[in-house]
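Heads up, one of the protein chains got dropped from this complex, but the rest are sitting where they should.
Should a chain be cited, it is by its letter among A, B and C, assigned in written order, with residues numbered from 1 in that chain.
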Amino acid sequence: MDHFDEFSRPLEYLSPLDKHLRTVLRKNIEQEVMPLRRRYDEDWKEHALIEPAFDRIMGGLGLQKALFPQEYGGWGLAGSDYIFRFAYQLCEELGRADTGMAVALAVTFWPLLVIHLEPYVNERLIAEFAPMFCSTNKAVFAANAMTEPQGGSDIENMGLLKGRTIRTTARLEGDQWVINGHKLWPTNSGGVARLFGVPCTTRPGSSNIEDFAFIYVPADAKGVTQGGPYEKAGMAADKNGDIWFDDVRVPVWYRAHGPGRDAEAFYQLISFGQVASTAFLTGAMMNMYERLYEFVSTRTYRNRPLKENEAVAGVIGRIAGDIDICRILGHEAAMMGDRRNTPYGLPLGSEGLVGKIRNIKDFVSDRAVENLGKAMDVLGCYGPDRDWDIEKHWRDIKIIQLWMGGKQLCQMESARYFFNCETL
Amino acid sequence: MDHFDEFSRPLEYLSPLDKHLRTVLRKNIEQEVMPLRRRYDEDWKEHALIEPAFDRIMGGLGLQKALFPQEYGGWGLAGSDYIFRFAYQLCEELGRADTGMAVALAVTFWPLLVIHLEPYVNERLIAEFAPMFCSTNKAVFAANAMTEPQGGSDIENMGLLKGRTIRTTARLEGDQWVINGHKLWPTNSGGVARLFGVPCTTRPGSSNIEDFAFIYVPADAKGVTQGGPYEKAGMAADKNGDIWFDDVRVPVWYRAHGPGRDAEAFYQLISFGQVASTAFLTGAMMNMYERLYEFVSTRTYRNRPLKENEAVAGVIGRIAGDIDICRILGHEAAMMGDRRNTPYGLPLGSEGLVGKIRNIKDFVSDRAVENLGKAMDVLGCYGPDRDWDIEKHWRDIKIIQLWMGGKQLCQMESARYFFNCETL
Amino acid sequence: MNRSLDYLFGTAVGDRGEDAQGVISLVRQWAEKEVIGNRLDYQRNYAVLFEEKARVLALSMGLQRLALPEGQGGFGWHDPGHVADVAAVLSEVGRADSSTGVLLAMNYALFSILTRFSEGRAGLVEAMTASYLDDELKIPSCALPGPGSMGRETPLYKGRSIPALVESRDSGPTLSGANIRPLAAGLRADLFLAVCADEKGRPCIALVPGDKPGIERGREVLTTGLNALANADISFVETEITRESLIQEPEAVPMLFTLLNLFLGGVSLGAGMNFFEILGDWSDSRVIRGSGPLKENPLCASVLADVAEEIACSRLLLHDLARLVSPSGRAWSLDTEGQYTYAVMIGARIQKGIMRAINRGMELMGSAGYAKEWHAEKHWRDVKTIQSLLCGVGAEAPVKMDTARCFYDCREI
Partner (left out) sequence: MNRSLDYLFGTAVGDRGEDAQGVISLVRQWAEKEVIGNRLDYQRNYAVLFEEKARVLALSMGLQRLALPEGQGGFGWHDPGHVADVAAVLSEVGRADSSTGVLLAMNYALFSILTRFSEGRAGLVEAMTASYLDDELKIPSCALPGPGSMGRETPLYKGRSIPALVESRDSGPTLSGANIRPLAAGLRADLFLAVCADEKGRPCIALVPGDKPGIERGREVLTTGLNALANADISFVETEITRESLIQEPEAVPMLFTLLNLFLGGVSLGAGMNFFEILGDWSDSRVIRGSGPLKENPLCASVLADVAEEIACSRLLLHDLARLVSPSGRAWSLDTEGQYTYAVMIGARIQKGIMRAINRGMELMGSAGYAKEWHAEKHWRDVKTIQSLLCGVGAEAPVKMDTARCFYDCREI
């Protein structure tokens, strides 16, 4: 194999943008991110090194505008039939360099998708938020303030819990929503985001999906308090912290779509997030392959290159083989999302699509955790050395396995689909 | 999920025949094979129950003619751009019922492909062999007499060994090839096949690919002796035995293509065999799912259906999830084969295609061995019970992991590709 | 091989008495001479030769008497002090034939339990012992809690359905239960150790002679392995048993699980060790790439290493488990529940380890591993069968629940 891009992809699926975007993005990443990423860990709090890279990629290249319609200065991709595949390729390329940056960008799309994806389009909010993202060269972030202190994955477990456990409340007063609650851990919190999408309940304790509300809250609204970023094992480019909403008031039209439809539109995010997750992971693994390739070609066992020893080849062959498989599956997952509008596709919110995509994400996560760990071991005493980049990916990607409900929710949602379980 | 057919497939890849063929085949299999398969184990030597099913499916439905051009009474599929996908769907459907039957049918295609696949077409031999397969309602089998006693996987390791270890010799005498040698274990040996494809060497010990010859030998030629079938752990519908060639004479034109081209055409078989293998395995796993579904829905733990217990759901969800993944990968592998004629595809004999498909086959084999074993454990004391069919598949499919060079050759060929190893 | 099995896998000679060493040597001779030396015959004529060789071992060589009380003509290996030795003996048997091993394992579990709860059962113990001293191959069969069926609520043993119920009647305890699947040997069993629930739902063990009125046997079940121990579903239709035959002591059922995990671990380990030997022979004689022996190829060598490692570690863990259960070797003090938990946890791990070893080794043997001729495949089928039987139902899930309950104080799982 001559290049990491030869890892398999379903070639018939590639989106029109694929080649061009990869070229531009890759060049920028190799200039702006790769040379500095080994120093990102110490930059977790300040983002002094990280911010300029974000500005270049999100603002400079304009990726943060990609969803918005062209009439608002965006690229109009939310309306294309390849938005999932676009997101996949973007996240894979970015993930190759730094999964933290990748998730910060992808999550900026996240709350915006709730008002962009047919048939859940909210023109008024699009028009309102477009300038924030489209009329600047600086990076602008959004965040999805989902998780609450009392139960990590519960909110995403919509299929079963239907929002029953949400404690963040939205109360209608006149033409304003009044929001109270405490969220934690969202990507792009810790002071980064300018706009929050906030899943909340209009009737605490209710299992009626109509009482679920998705409301936008500008980060500078009165009553929004953000804590500083958490210190983590890795993923320094992604800040996470606490957010408190204390009688925060936003206009009534900041609710995405209204009773029932909010939950439907929000639920679509889950699969988008899972597809992006597989892309982060595959990108990181592809970079691991590049670094591993160098190591096994230049370091020896029995005075011959490591890769020429059959036993070592067995180990690294399995690692590369898994990457090949994960990339195929990631593209297939993206295609499942893009098939939603075809007569033969599954709707984004269907149990089938959610279950299948969760399954793929779960699988790819496990492969990534396993193979990055194994690659560290191939490097032996150089495995824990930051200069080889593999340990960075190993630390960074572990959280991808854990987020969005983690392994166990993936397992439950796929089991529920495949075996028609009723009480899981 | 309402039906096992909902396991994911790249829907854009489905061949034109897909729906119709699956319907017809499935109906026949459910009538002719499923009801009797639990008694196949005892029928391993006689094939008294198995033969009529073969007659129905291969002769009656005419599947054995599929490769031959229409002018010879065939279906002309070898010339289509979906022969790999056709083979995949066929083998998956059959594998669901009985992987032994599936391999007997697929291997009948095997030696015939050497003279059918562009650009390696031998019109004279096609015309000569067509009547044998196309003008009967009885099942007619071919076999690929590859493996030799001294080194199981060596012949398939063409990339490295280039035929050096082959001991079966072909000597030209006048207008006849004289063949001598000892082969063992081919599918459809043990007295079943009417036609053998025989990889042999025109110069023993040579590593020159020009000295590799692929020669057809009718089973009733003088000097061909077949041993009885071996007794095996499973896969009773596939007979395997020894074949001795003792000064066997065939016409000079029974050599497939001549020096150099024989090896190229033969090498194409490897990937075809691997794609078929993934299909057998996926088919068997899909049937395992059906049976498992019944068990976990009707049997209990803590007096609730097994599938409603989260811990059990975690286990069976992973099993089903793996099937979903394997089916995607199997279709992708088939598509890799069918892409060979497109500008963007890899040639069948290329290191890339061979390595990637071997990797997928290796992966799917491991999943099948693991998951069928796990499914037996889910059934507990019913796991080893033939009535649940799962143990049958578990026994049957183990050989699929082992054949065609087994795991280790898969690992080496994929490592060789991914890491450009030179001495493996 | 240059190094002996005893060197490579250690026989813990230091811990073992001379008696034990003697029995082990004896059984090893039986295994080598009667079975391993005649594999092809044994395979081709399995049903007949199994019976013949098992009789030699159990009757002529006296292994049927191993766990019988000493005072009554047995060897007295029924007490917890002997569990390590019993497991070691069963390993030697398992090297030759797992069915024979499972048969003896059920026998030894039976007498271990019977003598442990002998108080008030002197008559029963004596009668049972006497019958096992006969010159007749005895076939006990265990029926454990396992899968339940939808619509039929049953009492539970740690989540597993208890298949039979016992009622106290004036005439004595009466057993009922339909279509119960024993572990093995149900078709010809002359005694069932059936776990059943009393009126309060408490698990207990009923010892039911196979010829009791009210026992119905279904047709023979065709199975993956352990083929010599023909199985069949059994139903108890108001089967009366004596009061002595009902073991209601709360420790009885956990102890049965503990012993079966330990003993069947021994059997599977033995099968794994013989597979190790078969693979060793094969990798010595097989050539790869027309040059050196297969074992000198590093990738093949790493598969061989996997096999060796799984077997070596399984053996160490089996020995550890025996020490945990045995008061003499006890590493630390565990109560019945602790012992039970370690037994099911390590038991499952040993079965998984041996299965992995065989599955990996077969990869190297290719079709030779699959042909009956090389005997590898029989070990593969037999151990897989034992593994599935020990799971109970739901794969390892119930064992995981047991483990979590003990280690993390879970209460509702």
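To be clear about the criterion, a residue touches a chain if its C-beta (ideal position, glycine included) is under 8 Å from a C-beta of that chain, and two chains touch if they have at least 3 such contacts.
Here the structure is a predicted model, which means the values were calculated and not measured.
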Which displayed chains the hidden chain touches across the whole complex: A, B, C
Absent-chain contact - pick from C:A47, C:M150, C:V237 or C:L316: C:L316
Contact with the hidden chain (one of A:I243, A:V312, A:L329 or A:V354): A:V312
Residues from chain B at the interface with the omitted partner, ascending: 309-314
Contacts of chain C with the absent chain, listed as residue ranges: 1-3, 6-8, 10-15, 276, 280, 283, 292, 295-298, 301-302, 304-306, 308-309, 312-313, 316-317, 319-320, 324, 330-332, 334, 338, 342, 345-346, 349, 396-397, 399-413
Contacts of chain A with the absent chain, listed as residue ranges: 38, 41, 147, 150-154, 157, 160-161, 164-165, 185, 230-234, 240, 297-303, 305-306, 309, 311-312, 314-315, 369, 373-374, 376-387, 391, 394-395, 398-399, 401-403, 406-408, 411-412
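Criterion: only the chains that are shown with their structure count from here on.
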Chain occupying the most central position, where position means C-alpha average: B
Centre distance in Å when chain A and chain C are each reduced to the mean of their C-alpha atoms: 50
Per-residue multi-chain contacts in chain B, two or more chains: 297, 314, 408, 411-412
In chain C, residues with contacts to at least two other chains: 297, 299-300
